[in-house]
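Note that this complex is displayed minus one protein chain, with the remaining chains in position.
A, B and C are the chain letters, set down in written order, and residue numbers restart from 1 in every chain.
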Amino acid sequence: MSILIDEKSRVVVQGITGGAGVFHTKKMLEYGTKVVAGTSPGKGGHEIEGVSVYDTIEECVKEQGADVSVMFIPPRFVLDGAIEAIEAGIRLLVVIPEMIPVHDMLKIRLAAVKKGCTVIGGNTAGLISPGKCNVGIMPEITFKQGRIGIVSRSGSLNYYVADTLTKSGLGETTCVGLGGDPILGSTFSDILPMFENDPQTEGVVIVGEIGGVYEEEAAGAIKKMKKPVVFFVAGRNAPKGKRMGHAGAIVEGDMGTADSKIRAMKEAGAGIAYKFSEIPGLFGSKVGTGR
Amino acid sequence: MSILIDEKSRVVVQGITGGAGVFHTKKMLEYGTKVVAGTSPGKGGHEIEGVSVYDTIEECVKEQGADVSVMFIPPRFVLDGAIEAIEAGIRLLVVIPEMIPVHDMLKIRLAAVKKGCTVIGGNTAGLISPGKCNVGIMPEITFKQGRIGIVSRSGSLNYYVADTLTKSGLGETTCVGLGGDPILGSTFSDILPMFENDPQTEGVVIVGEIGGVYEEEAAGAIKKMKKPVVFFVAGRNAPKGKRMGHAGAIVEGDMGTADSKIRAMKEAGAGIAYKFSEIPGLFGSKVGTGR
Amino acid sequence: MRLFEFEAKKLIKDEGIPVPEGRMAEDVSGVKKIFSELGGAPVVIKSQILAGARGKSGGITFAGTAEQAEEEAGRLLGSKIREFPVKNVLIEEKVKIAEEFYLGVTIDRMRYKIVLIACAEGGVEIEEVAKSSPEKIKKLAFDANEDFYPHHGLVIARRLGLSGDKMKEFGKIASKLFKAFKKYDAKLLEINPLVYTDDGRWVAVDTRMSIDEDALFRQKTLVELGVEGRHEEGELTPRELEAREAGIPYLDLDGNIGMFPGGAGMGIASIDLITDLGGSPANFMDSGGGPTPERLARMLKLLVDNPKVDVIFGARFGGVSRCDVFAEGVIMYLKDEKPEKPMIMRMTGNMWKEGLEMFEKAKAESPGLFEKIKIYGIETPIEDVAKEAVEAADEISAGKGVVR
Partner (left out) sequence: MRLFEFEAKKLIKDEGIPVPEGRMAEDVSGVKKIFSELGGAPVVIKSQILAGARGKSGGITFAGTAEQAEEEAGRLLGSKIREFPVKNVLIEEKVKIAEEFYLGVTIDRMRYKIVLIACAEGGVEIEEVAKSSPEKIKKLAFDANEDFYPHHGLVIARRLGLSGDKMKEFGKIASKLFKAFKKYDAKLLEINPLVYTDDGRWVAVDTRMSIDEDALFRQKTLVELGVEGRHEEGELTPRELEAREAGIPYLDLDGNIGMFPGGAGMGIASIDLITDLGGSPANFMDSGGGPTPERLARMLKLLVDNPKVDVIFGARFGGVSRCDVFAEGVIMYLKDEKPEKPMIMRMTGNMWKEGLEMFEKAKAESPGLFEKIKIYGIETPIEDVAKEAVEAADEISAGKGVVR
């Protein structure tokens, strides 16, 4: 098992005829991901890497049974494309582009919650269930099917953590890159219960970053989990970030620093890793070693 | 029992300081309706007929436990006032004003459904649970506590039907005036299940009018009812109404005529009354005579 | 409230939807100039009336030369099409039609949605298509707070089988039409036919728009167009116009019984009542909503002044509109106008006894005024009162030699 994507996922690539669309369609197909369709309005009827191109996602869903979509389109078109995917019944939408207007992300989240769609990103490298399905732009090299789920804001840290887990023999069930934009389609709290409910996942690594409040907010979800959680945060030594005015302070209080995140995670019962290499050990005997 | 309003209902009057607000507050109080508060922005702190005036409904709910609101405000302010009432947690909103923009009614309905508020009107005389509570502008004279529920689009027909029921000895549980505007906050379908679930109500009279599709739409709700339903429609001999263009015909098909409404009601199992005087007899032995 | 074709076209053109190049003419003097301004090519001349099926009724005509255009325009102007006088015509370039589509936006009252509707078979027979081949009608429904996104236009275009630029342009027109629908508080906005031309352009060849009278307070552009006080279809009769100016909801019918019935619902139901008894109502009227005595007198005058009316049938259920106020209004009218026509009325509801007493008192003071007036109270069923009115009307009709 895994979460969100597996060997049955039927993926549509939004913006398949662009440079990045073509390149990553090829990469995903090589990995074994079932890329079943692509969209490019006005170019319906063409083919890219053997994949049929349609004008609308509605057609990809109806004719190819697509249920996952990954976007390679300019940020200003993400809102329209995301609402289209959500309305068409896509259940997982992966937003690769970065620099999406925050007001647009609010609208996307609202539509997604209403229709029960999970949106990942923007500014994400995507997600991978090793050996089954890779949706986005993550390099497959460090990932190996195994026992641990990873949920990370950063793509690059995701790789380092997976590398560590793979080398330790634990391996990964699914690695989810939440994305680097200030407002994300999904948060740690949204993903953690999925790992908790996934029979194959034995533990979860949360990879956080300074800024924002998504790590602190995750504490509630962690407390509800039986599976062990390890937390790694980047930015303990970063210069103190600038506040978004008084309103930011009023809404987010003292949250957003590495300290506040570590404190919240500790309090919720997560193990805290200060180096990548500490991560496997923190699961201790709670998960099988798999060696 | 009754539906929507009873002796426990705590009513706020929106626009209590206007002429109609003052007059009907007095009338409702005389009937025994618990008018517990009124609103008039900028006039908070005043009193009308012994009722405290507030600036916002939020205060009426918080300080007076208001749960029903009735509006006496100009139509252009209804949208704002309705959203305010809905957000403040009012569970029944009675919109007396007529000529409310249809796009505003769409927004009001949407907000009401989201928050579980029932909106009655616009252009309604209100509703009455005889002997318990009268919300709106209906004259109490013809109503008497009894066994039959009435749901009507027209205020004046409501009176005639109630008059007939009262004289027959059946009496009424609650009489609901849906209102005369083209788009209504609630439809027959919304109200009928309430009567079906009300222990005191033994049968229901639906009073329809030509135009619109709410009567035809009610057929589904009637089929689900165990209690007997009698249908009276006004406009069998009215000149054929004008269609709203092709789009109207496409959306509403052949609905809207007295014939189509009578056909739908018959098919759903309702008794059809062609005169007021036929109504009590159509319930036959299905309800107690109460004489 | 329906707009004229030229008004609706102006509004959608302002949103960027292509419409045929055209000019308005109120008389023939400028028609030749218009013909040459439009390029000297064949034109279509369309009478501007608030009614449909103008083509079938001879309200739309064509001309290939300036002289022909002048002649045809002259023939339409001043004529009546479907009984509506043609006060002006819209002269437009004749579009070379390759395909006709339908595109419309309206409100689905049952589901509380705004609906975009499209069909690849446009033209006047669209309603037939909707009945015989409903699968050809494509719809997208929106909540009032949902935005129309570019993909919505593409989705509906694709459902019609369009592709490439043809699809993209159709999608943009759908987006603009939806925008105009919301912007102007429309109840209906349709382009039919939306034409795809020989040379690959989309053109809105005919447009129909009905806007929400109740939202005019926030529609400056529409008010400036001068749309206030219009009917949904056709024009008002002089008496309807008089009623509208007095703020009385009123419609002329063909019969001889003047209907003075209380609220709108009872206004409609009393037409059934009279008709079922073999009578013939002269009008619909909504005299509810708590009118003043002055207003009630005004209503009654409107009815009695109608030469077709032989008898007045009144039915007052005193709610907001109390019976004492009703009595005051009727007595005021009787004293002021001293009408000759019989009036048969019933009063019940709020203050009905007080109302009856007022009538008794007035009758005692001026018995002459009440010779043909009968007022019943709560104890007489409305059906009996209606029957008396029908019989009285029949008698007068018979006296005039009218067979009904």
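In this text, contacts are C-beta pairs under 8 Å (C-beta built on N, C-alpha and C of every residue); 3 or more make two chains touch, one makes a residue touch a chain.
Everything numeric here is computed off the predicted structure, so don't read it as measured data.
K.L.:
Touch partners of the unshown chain, restricted to the chains that are shown, please.
P.N.:
A, B, C
K.L.:
Decide which residue listed in A:15, A:155 or A:171 touches the omitted chain of the complex.
P.N.:
A:155
K.L.:
In the whole complex, what residues of subunit B lie against the chain that is missing from view?
P.N.:
Interface residues of subunit B facing the absent chain: 41-42, 44-45, 55-59, 79-81, 83-84, 107.
K.L.:
For the chain that got dropped from the picture, name the residues of subunit C it touches.
P.N.:
145-147
K.L.:
By the contact definition given up top, give the residues of subunit A that touch the hidden chain.
P.N.:
Residues 75-76, 98-104, 106-107, 109-110, 125, 137-139, 141-142, 152-160, 163, 180, 182-183, 187, 207, 209-210, 212-214, 217, 234-239, 242, 244-253, 274-277 of subunit A touch the chain absent from view.
Definition applied: only the chains that are shown with their structure count from here on.
K.L.:
Which of line, ring, star, complete or other matches the graph of chains that touch?
P.N.:
Graph shape, chains as nodes and touching pairs as edges: a line.
K.L.:
Which chain is the middle one, judged by CA centres?
P.N.:
So the chain sitting closest to the middle is B.
K.L.:
Using the average of all C-alpha atoms in each chain as its centre, how far is it in Å between subunit B and subunit C?
P.N.:
The separation of the two C-alpha centroids amounts to 27 Å.
K.L.:
If you look at subunit B, which of its residues touch at least two other chains?
P.N.:
Within subunit B, no residue contacts more than one other chain.
K.L.:
Find every residue in subunit C that makes contact with two or more other chains and list them.
P.N.:
Subunit C, residues with two or more chain partners: not present.
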